[in-house]
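Structure record follows, encoded as structure tokens.
A single protein chain has been omitted; all remaining protein chains appear in their positions.
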Amino acid sequence: MADPTTYLSHLELGEPDKTFLDSSELIINMGPQHPATHGVLRVILKLDGEKVLGTECVIGYLHRGVEKIAEHRTYTMFNPYVDRMDYVAAVSNGLGYCEAVEKLLNIEAPPRAKYIRVILTELNRIASHQLWLGTHALDIGAMTPLFYTFRDREEILKIFEKYCGARLTTHAFRIGGCQYETYEGFEQDVKKFLDFVPPRIDEYEELLTTNRIWVERTREVGKISAADCKALGVTGPVLRASGVKWDIRKALPYANYSEFDFDIPTGANGDTFDRYMVRMQEMRQSLRIIRQAVERIPEGPIMAKVPKVMKPPVGEVYHSIEAPKGELGYFIVSDGSTQPYRVRVRPPSFVNLQALDIMVRGQLVADVIAVIGTLDIVLGEVDR
Amino acid sequence: MAPVATGFFFYFLSGLTLLGGILVITQKNPVHSALALILGLLSQAGLYLMLYAPFVAGVQIILYAGGIMVLFLFVIMLVSIERTQREEQFNKLWLVGLLSAGALGALFVLVYAKGTGLFPEGAAPPAESNNTQQVGQLLYGQYMFSFEIASLLLLVAIIGAVVMAKRRT
Amino acid sequence: MLDYVTSYLGMNTTPGQAGNVFWALIYILVVFAGVSVAVMAMNWLERKALAHFQIRLGPMRVGPHGLLQPIADAVKLMTKEDIIPAEADAFVFWIAPLIILCASFTVYIVIPFGPTHAITDLNIGVLFMLGVSSLSVLGVVMAGWASNSHYPLLGALRSSAQMISYEVAMGMAVVSAILMTSLNKTGTGTLSMIGIVEAQQQQQIWFLFKFFPFGFIAFAIFAIAMVAETNRAPFDLPEAESELTAGFHTEYSGLRWSLFMLGEYAAMIAVSSIAVTLWLGGWLRPFPNTLTGATWDLVFSLLPGFTFLGLALIAFIGVIRMPKHPYFRIQTMGLAGFAVVLGIIGLVLFIPPVRDRIQDIFWFVAKVAVFMYLYIWYRATFPRYRFDQLMRVGWKVLLPVAIGVLIMTAILGVVL
Partner (left out) sequence: MPVPWESSLVTQLKAQYGSGIREANTYLGQNYLVLDPSITHEILEILHEEEEFEYCVDITAVHYPKREKPFDLIWILYSFAKNQRLRVKTMLADGESFPSSVAIWPTANWLEREVYDMFGIKFDGHPDLKRILMPDGWKGHPLRKDYGIVQQDTEWVQVNLGIESGQ
């Protein structure tokens, strides 16, 4: 492994404060094995005491070459692979990929399939946010919320398991609709979950939102302005917490999101606390969407007429959805054969992670942890 | 309540103090020096206890060993150890060193020879129970002025430190 | 020989003051063993209580309800490989955990579990306790430095700054309690731990409630500072797991690591004991002045026995609720045995001579146990402070308030 200092050569680092001790800067290698880097992220920190002068992310430890694999699989065969990128929001990944291929094939999923997709995707969003909340709180030192969120996430995973037999990498959707009809009692299960989870979200908030230490640890930490967000391509809750009311579900609706009534929660300061509040609100909005969807879900087929052998016409398409972490896009090039010529995944975590450096400059080591947590990255998606 | 093995403990603690002192100046690694200094300070606290001055002993532990030495270590840890280890440990002023050591020795001998009157022999040790009160009454009564002057000195030092730290901006 | 052994029994003083070396040794052994057992019990209790806070079960495998888990842990830690990193300063690395352990255990010399149940009673008792417990920071700093690694070094820097800062506020709060002792008939205060409790007895009030709210504020400051002093959540920055992996003891393993843990828990019990002694009336039972008379004395003296009987009952309920599967037979028997032992202890505590002797210790331990529970509660509830916030709380909030309380206590003491 190369000397960490070489990685930092290009950074324009501020001079450390000159003290009478003239303490030399400390270079700390955080990760790839570290309890708070959420996987195998490696961050090289340049410190003056505890103050961060600069960071450099070293990623790729989990690189599996998903995009290369896609070129050697048929469209259908590649579908399960996308679940392995953002594995805590596998359903969203599948939705994005299926819709992109459907667009390329110029087919449309039937209404019932769309409703099922929306219900499962929004459930997955809640699950992803719950996992984020638990680990983020754990990073900042509050142990207990982790177990509460995992307890409640379990209910979502149970619904997934009953629906498609898998809990994490669900492979819930197929190109053209859904493989499975909902199971007996699906709607009851979802409705039960809708009644059961809002008090639980209140419970998390009770533990954290009014906790003075939590507020002090998150307010004014890792601030990022709306302009910086746009310039760095940061999307999702991070962008919304900086005050930009932009959500692909509203801006460029996909599936049948345009039929539902929901709000886009935004923050004002763009700090860690705002991002926390935005995600908490998003969970409640997702519940709203699911409630509407469950009440209105129509009868009918769940699979469109899809050719047995998928050969999309020559052309390319870019389709993106609002994954729990931000804009998840698929750029697919077809050469008219059964295999995609090129699949490019635009991963939200990868792009958002770029903002880490400007978010932590001049702050303390403890804030780096808080900011990594608040960016809500999944290394499987960063490295693909 | 005769103390147990007074003689043994006196020599033991004195020996430790001397050992600590010697190690402080001979150790190359500043952290080891600081640790030796702590050893010396702690055994001094033991000597104070033997002099029926438990309050002074307690203050010695809490201030020197617990407070000041931690700050020492704090500073030492921030300084590059490798550099200090390469440096020459003793400078070459043998003559001055010998002279001052001789002068100090002479002073000790002088005091020992002439100063017997200063140390009343067989003075009854003060009762241990109100030692703290006595220290307090002396400090805030008889030696009030010098005590306050000393605290003023510390205040000056604090202000100086703040000024030095502020200047860099 | 026998005379020498029995010579102490009739005395009304601690063995240290009596100069009785033999009994002092016995006391030291008893306290050392007791504290070690308490640390193990605390270990089990913390994991169990924390687990129940977090809707988990906690240890369940080793022994009934994980009761033998601390022993299993101890065995595991002792048999683990003892690693000294190649780049470490071996001597300092070796001595650092010993310093922490010594500092935490030496403190117990002056802790009064009862009017005569202390190893000795120094007349600088409180000063001695603060001084010796402040030495443990040396161990932390040395451990962090000797590991020759960045994370431990940062942990050591944090902890030395933190412990020194909070010691100041802590000392101020302690001084205001000591001032209260000087408000007795003779007008002289005391630093002796036993003397402080006796002063509360004479003045017929726990210092917690004296000059309300000033006694209470001083106590609160101490209660906060002592959490910081022992590096526990929410002030556990030196060993902040998510930031510095394990802080100053990142490079330690096996037995040496367990010495750190032993020292930490022993220090927690020790500082809680100071708080109990200074503000909560030490070994005095609740309401010694309002609920007087032979009947109340009897009622309160029966409580220790009932406490153990209650614990036995809980264990017995556990036995009943054990699954009936033969796989659990040994565990059920073990738990039943534990219940019987608890019950026997409870019954023994009803025997009048034992009852009278054990009361003081019972109340002292019960009060300390409340603090131990608070430690667990904090850990389950609070996020961690950031370093600058920690310093701000210490220097800009706790210290000025402590000085203000000190001044007010002095004024009220003279006026009233």
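For reference, chains read A, B and C in written order, and residue numbers begin at 1 within each chain.
Criterion: a residue touches a chain if its C-beta (ideal position, glycine included) is under 8 Å from a C-beta of that chain, and two chains touch if they have at least 3 such contacts.
None of the values given here were measured: they were computed from a predicted structure.
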item	value
Shown chains that the omitted chain touches within the full complex	A
Contacting the left-out chain in the complete assembly, out of A:232, A:293 or A:310	A:232
Residue in contact with the excluded chain [from A:33, A:106, A:225 or A:337]	A:106
Positions on subunit A contacted by the hidden chain, ascending	2, 10, 59-60, 63, 65, 67-69, 71-72, 103-104, 106, 230-234, 244, 246, 251-252, 315-318, 320, 327, 329, 331, 333, 341-342, 344, 346, 350-351, 353-354, 383-384
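Following the convention adopted for this analysis, only the chains that are shown with their structure count from here on.
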item	value
Chain nearest the global centroid, as defined over all protein CA atoms shown	C
Rounded Å distance, subunit B centre to subunit C centre (Cα mean)	32
Multi-partner residues of subunit C (each touching 2 or more other chains)	157
In subunit A, residues with contacts to at least two other chains	none
Of subunit B, residues touching subunit C in the complex	1-2, 4, 29, 31-32, 35, 38, 54-55, 57-59, 61-62, 65-67, 69-71, 73-74, 77-78, 128-133
In the complex, subunit C residues that touch subunit A	50, 53-56, 150-151, 154, 157-158, 233-234, 236-237, 240-245, 379-389
Touching residues (chain side subunit C, partner subunit B) in the complex	17, 19, 21, 89, 91-92, 122-124, 127-128, 130-132, 134-135, 137-138, 141-142, 144-145, 153, 156-157, 160-161, 163-164, 167, 188-189, 191
